Every structure is written in structure tokens, then in C-alpha cells.
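The structure that follows is given in the form of C-alpha cells.
For this view, one protein chain was removed and the others were kept in their places.
Right, subunit A next:
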Amino acid sequence: MGSRGSHAARIPDADSIRRETGFSQASLLRLYHRFRALDRNKKGYLSRMDLQQIGALAVNPLGDRIIDSFFPDGNLRVDFPGFVRVLAHFRPVDDDDSSMRDPKEPEPLNSRMNKLRFAFQLYDLDRDGKISRHEMLQVLRLMVGVQVTEEQLESIADRTVQEADEDGDGAVSFLEFTKEMLWCPACIFSLGCAGVVCSQHMGVNCTEGFHLCFQ
């Protein structure tokens, strides 16, 4: 009771989460409230169904894949630290990361590499480190639904894998994936996020756009 409203104490391990993810105190608090709001039965963790009940997520063609990224390794539950860890990938890139960072510290979750890893695992369904043609087809199918024929989809998948595949093994490894991504001709001037994204590319071929502006 009283006018004491600071609830950081209620978030377990708030300090270590903050260090690991880089969220500000205020953002963390709001995400905690969001976590609690999604956890309808007050279990203390989120299940797949809690996320599936979000309307805008259920209509997202990649909704299931996104939900999968919260439950790695066959887990059935995600607690608050796990929840925030996934969201931390979407913090804007810190521009001073490469030169001034202490190399002994683990890479921040919102670095370009980690963002690309996140995108990679949306494709790599079996988590074997390679995107096979079959996996590519499956993700494509999710994005287009029933609107495109099997032949058209196969030719798109074949073309994409061929373009990206350098060592000829018929699959796209993470390294090959990053080479496709990091090349962004308009992005030579790397812009930090102050609500400004790479104005020419707005999210394509450019991890600058792969972030949410947490305020």
C-alpha cells in the first residue's frame, strides 16, 4: 500500500535480465505487465495457446513460426526471462557495438548477427543449421497460403536456394544466409534508430529495419 509504486522488485532477477537484454527499466516494467496480461490463467509462464490467442498474431502468415521461436528445444513453457530474451532481438542495433565493445562479453542480443540468427531459425525448421529446399518451400507455403500453385512455389524456392548456395550442397547455411542479407547498397550510411530507419529500404535486405522502436 502507500504511494510506493516502483514494482521492479516484483520482477524476479530484474537486474540480470536488464544486463542481458539491454532494455531500460521502464520498458522492462511494461513488458512485464504485458507478460502478465498475456498469461491469462496467472500460471507464471506462457504456453503456446496464450500466444495463439493474440488476434493480430493469429492472422500473421508466419504466426506459428514466430511462436515456435519462443519455445526452443521442445519446451512447452516460456517464463518472463525467456520471453524478454526473444524480444530483445528486436531492439535497435547499438551503433557503437563493434569498436567499443569488450570482446570478452557475449554479443548483445540485438546485434546484427543475432538478428540474422533469429531470422535464420524462422526458416530452419529442424534446427540443423541449414535451410534445405524443402524447408524453404514450407515457409513459402505459409506466407502465400493457397494463392500460389505448387510449381510456381517450387521454382521460387529453387531459384532462391541456387542464388544463395555457394558451396553447392543444395542448402543455405547460416553464412550463405548472412551474405544474402548484409549486402544493402543504400545502407552504407548506417543509421541508428531514433525512429529513423534506412529510408530507402525500410526493412528489406537490411537489418536496420528489423527492429521495434521501444519507447
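As a convention for this text, a contact is a pair of C-beta atoms (placed from the backbone, for glycine too) under 8 Å apart; a residue touches a chain by one contact, two chains touch by 3 or more; residues count from 1.
The definition used in the following text is that contacts and distances are computed from a predicted model.
This complex has a chain not shown, and the name its UniProt record holds, of "Sorting nexin 7", "Probable cytosolic iron-sulfur protein assembly protein CIAO1 homolog", "WD repeat domain 54" or "Glycerol-3-phosphate acyltransferase 3", is "Glycerol-3-phosphate acyltransferase 3". Where subunit A meets the missing chain, the touching residues are 1-7, 26-27, 29-31, 33-34, 37-38, 51-63, 65-66, 87, 90, 118-119, 122-123, 139-140, 143-148, 152, 155-156, 159-160, 164, 172, 177, 180-181, 195, 197, 201-207, 209-215.
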